[in-house]
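Before we start, here is the structure in question, set down as structure tokens.
One chain of protein is taken out of this complex; the other chains stay put.
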Amino acid sequence: MKLKLLRDNHPLREIWRRFKKNHSAMIGLYLLLIILFVAIFADLIVPYEKAIKQVGTDRLLSPSMAHPFGTDHLGRDFAARVVHGSRYSLLIGISTSVISLIIGGLLGAFCGYYGGRFDNLVMRLMDVIMSIPPVLLSLAVVAALGANLRNLLIAITISCIPSTVRLVRSVVISIADQDYIEAAQSYNTSDFRIILKYILPNAMGPIIVNTTMSIAVMILSAAGLSFIGMGVQPPSPEWGSLLSEARQYMFKAPYLLYFPGVAILMSALSFNLVGDGLRDALDPKLKN
Amino acid sequence: MKQPIIEIEHLKKYFPVKEGKLHALDDISLSIFEGQTLGVVGESGCGKSTLGRTLLRLVEPTDGIIRYDGRDITKLNRKELADVRRDMQIIFQDPYASLNPRMTVKELIAEPLIVNKIISNKKELMKEVDRLMALVGLSQRLSMAYPHELDGGRRQRIGIARAIAMKPRFIVCDEPVSALDVSIQAQILNLLMDLQAELSLTYLFITHDLSVVRHISTNIAVMYLGQCVEMAPSKVLFKNPVHPYTKALLSAIPIPSSSMRHKAIETVKGEVVSPINPLPGCRFAQRCPGCGEQCAHYESELIEVEPKHFVACPSAVKAYMAQK
């Protein structure tokens, strides 16, 4: 379908063919498309005003036709809040993963390709970062910079970079050993071109898989930080902060926990399933 | 007398390993003349691939001189080296591993021309790629194919087209036919010989296959554990092998002839010893049928037994001379 533009023999086509055969990955993909659709067209589905408009008479209403997910303790339509929350969660998940991929990927590629003292320095620094529990690290960053969305992104990105650097570095080392790299050197290809045209395209497989998977982790850790009040601040309807607010009413209005909880679960699950499917589809040993 | 295009003097390459130094090349000296093919034979681990790579400085030599057209290239900086490398190319053993799997045939062959800014006009570039593909016998319709869709013979043709794209004078062929089936191997060998005649190329042909090396080479150097043990014009080497290792190697080849069935297979005892911190003296001594006490003191020096025929074993030389 969407790969029609590609030539018959393009490797991506082959990957798509194998991906299609994996049922759980396809379920993950559909789920992901639905979530993406909701996030992108949130304003068309339900206006943002509805998510922040407080109606004093409508507090803690159970789900009904008017309010499919009920209302919260300030009388806001909970369905609207969950729908708009998807924007925050996906924004956080995707942007932190992409930023850490760019920074970590470049660092890892240089470390892996050149090795030596620079590599050693960067890797020890990464070891230091990795030895701090990620939640603690994010907390420290947010505490130092202040609790808002931007700082949350920075905090999560920093805790994610070391694993990306390590992964990219190991992939690059194995590719740098291949004959075609030596061949490229024999006809004077510059290091920059080698990294860009030879190493990175061939390292893409594991890196894409890792990034998809890490989006799920990022969504979860953002929700976690918001839940303890260190992330997105009210009245912004982030799923983690929705959960946090709902905590006080968990016995009176348990549905307030279910909906954002299920939303977090579904989005993390969809990215994980797609990532898993990609890994299998990209592995040439599992051909057919 | 023709000028040597490549001259190597006392070339050494030691790789540092945990236990000490791995002597991949130990004091190799040889010359390759314009338009000729020097075959390098030896078993795995004898340093023949390292020799080819050191010549192009893909591996930095530990010591020694490599002269290209009379100019020492071991001290060149990056930019000067880049100029020299346009004239010196390499064809790899495993055609699949040496081709970037994410590039099409066209892109692969165009790459050296783009990188070295030889042709910048896109149309001319494509014309040149077409010409190169025709030259190595690749049909036009394959230009958009990826290496994984092609068979070994065609992949090697891409490798050859890429190597000759910059119009080099000298090509290192590192076991270019070892991974191929015999019928395909014959096609590629013929192609290499045709190109040599057409483009007046000089080859360093590395292989473990003696029948291939005899077919393609003008001169042959036999290597054992980082040293050159015998060097001679190829016909002479096959007719009058002098060094015991050369003799052992020649007798070990299974000859496709029915008369071989009921002959005992001639074997030489033992295996290649480790190239890490080798003992002084002859490195073949432990396996050599004619080994004596004196072998522990031999310097690996080549002795000329007849014009252009060099042997590194003094006892064998003495015996050979006496026989003559």
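Which chain is which? They are A and B, in the order written, and residues in each are numbered from 1.
Criterion: a contact is a pair of C-beta atoms (placed from the backbone, for glycine too) under 8 Å apart; a residue touches a chain by one contact, two chains touch by 3 or more.
FYI, contacts and distances are computed from a predicted model.
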TODO: Just go with whichever of "TAT-variant-translocated molybdopterin oxidoreductase", "Glutamate synthase (NADPH/NADH) small chain", "Putative ABC transport system permease protein" or "ABC transporter ATP-binding protein" UniProt uses as the name of the absent chain.
DONE: "ABC transporter ATP-binding protein"
Open item on the list: Touching the hidden chain in the complete assembly: which of B:Asp63, B:Glu80 or B:Asp151 does that?
Closed with: B:Asp151
- [ ] Please pick, from B:Ile119, B:Ala186, B:Ile276 or B:Ile303, the residue that touches the omitted chain in the full complex.
- [x] B:Ala186
Task: Chain not shown: contacting residue from B:Gln3, B:Gln140, B:Ser211 or B:Gln294 - done: B:Ser211
Open item on the list: Please identify which residue in B:Ala134, B:Leu199, B:Met260 or B:Ala296 touches the non-displayed chain.
Closed with: B:Met260
Task: Contact footprint on chain B, counting only the chain that is left out - done: 43-44, 151-153, 181-187, 189-190, 193, 208, 210-212, 214-216, 235, 238, 248-249, 251-261, 263-269, 271-272
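Throughout what follows, only the chains that are shown with their structure count from here on.
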Task: Averaged-CA centre spacing for the pair chain B and chain A, given as whole angstrom - done: 51
Open item on the list: Please output the residues of chain A touching chain B within their complex, sorted ascending.
Closed with: 7, 9, 11, 178-180, 182-190, 193, 197-198, 201-202
Open item on the list: Using the touch definition from the top, list the residues of chain B that touch chain A in their complex.
Closed with: 53, 56, 58, 82, 85-86, 89-90, 92-94, 97-103, 111-112, 115-116, 144-146, 149, 159, 162, 165-166
